[in-house]
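Structure in structure tokens, see below.
Note that this complex is displayed minus one protein chain, with the remaining chains in position.
What follows is chain A.
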Amino acid sequence: MALAHVASSTSRSNLLRPISAFVFPNLRRQLSTDDTRTLTIETSVPFTSHKCESPSRSVETTPSELLSFFRDMATMRRMEIAADSLYKAKLIRGFCHLYDGQEAVAVGMEAAITKKDSIITAYRDHCTFLGRGGTLLEVFSELMGRIDGCSKGKGGSMHFYKKDSGFYGGHGIVGAQIPLGCGLAFAQKYKKDGTVTFALYGDGAANQGQLFEALNISALWDLPAILVCENNHYGMGTAEWRAAKSPSYYKRGDYVPGLKVDGMDALAVKQACKFAKEHALKNGPIILEMDTYRYHGHSMSDPGSTYRTRDEISGVRQERDPIERIRKLILSHDLATEKELKDTEKEVRKLVDDAIAQAKESPMPEPHELFSNVYAKGYGVEAFGADRKEVRAVLP
């Protein structure tokens, strides 16, 4: 429990780090109390397991953890909404996949693990990056292709990384990050450092062959790999049942144990990830299926309404929203007032706005950045340009 608390408070203070100087210090102190009383909360949906015991439905948490969940998820939500506006204002171009609705997965997972554990995900990576301790400035700068972005503006929406806290991206090809994740787990076993890797993928990628190849190898070698299927029920515009003969993704590992988790409940996610980490270190890979939902379309070009009904979306928003769930918990346990939570939301809104303003000031990458980081160090020739115009040899 102490571990989880440390992890969550670290991630919260990281979120605040960039502009913490001018953010209502009083309010912050008031809300992020060091209240570490243990609260036990029952998850509303039971876990369903495949070839393993289910973890207990009673999740232990603390008031400060709940408040940090609320704050982190509110920041993520606000960040994604802001990214949507920036995209419409044409400041963000290209691909942009938003995570709103799925925040509980990122936040709950972080609460159960440490920064020494590794996370690798696909292209819907903004919030996972933030959860790992990335800053809003890095997010918006990267989205706008500025030099202060986490990948110097060279990666874009799909390529967020944070090496120092074990975030391995940020990958654009559906499913191709899963073997990488199992490779990370292999390295962890090789180095015997007692950590695990969470390899995230969607229900669309769950039908990729390389998932099963990598799973087989991971199981053969007992790698500490946790495959997390973020099932938001649509692979782009194809409903899960139209793409998968068996949409019970937690069972599809066959010989690999699996657990179906309510991915809209941060506490359930935390409980499952804690369980999975212990399992993976002892017994090798496990699959977690997070039943979640994305409010936005697949990407910015998808209005998200041609393959599902508006009622479906608003139904999920009303009944299962991860932020509202935590809000209700906080209020029912009297950990904060409604006004205080509203203030928190205003506060993160300002944080996001400030980060955007700062990111807009960040310069575009210099021309020489075109050729940096192609190879790990400079060579006699700079790089192969597409038209070979950059290949120049200097003769004595």
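Note that in this section contacts are C-beta pairs under 8 Å (C-beta built on N, C-alpha and C of every residue); 3 or more make two chains touch, one makes a residue touch a chain; residues count from 1.
FYI, contacts and distances are computed from a predicted model.
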Chain left out of the displayed complex - its UniProt protein name, from "Gustatory receptor", "GPI ethanolamine phosphate transferase 2", "Multifunctional methyltransferase subunit trm112" or "pyruvate dehydrogenase (acetyl-transferring)": "pyruvate dehydrogenase (acetyl-transferring)"
Residue, one of A:Gly169, A:Gly235 or A:Pro322, that touches the chain absent here: A:Gly169
Given A:Gly181, A:Gly202, A:Pro247 or A:Gly263, the one touching the chain that is not displayed: A:Gly181
Options A:Cys150, A:Ala244, A:Met300 or A:Val316, residue touching the unrepresented chain: A:Cys150
For chain A, residues in touch with the removed chain: 118, 120, 149-156, 159, 161-163, 168-173, 176, 178-191, 209-210, 213-214, 216-217, 220-221, 372-377, 379-381, 383-384, 388-389, 391-395
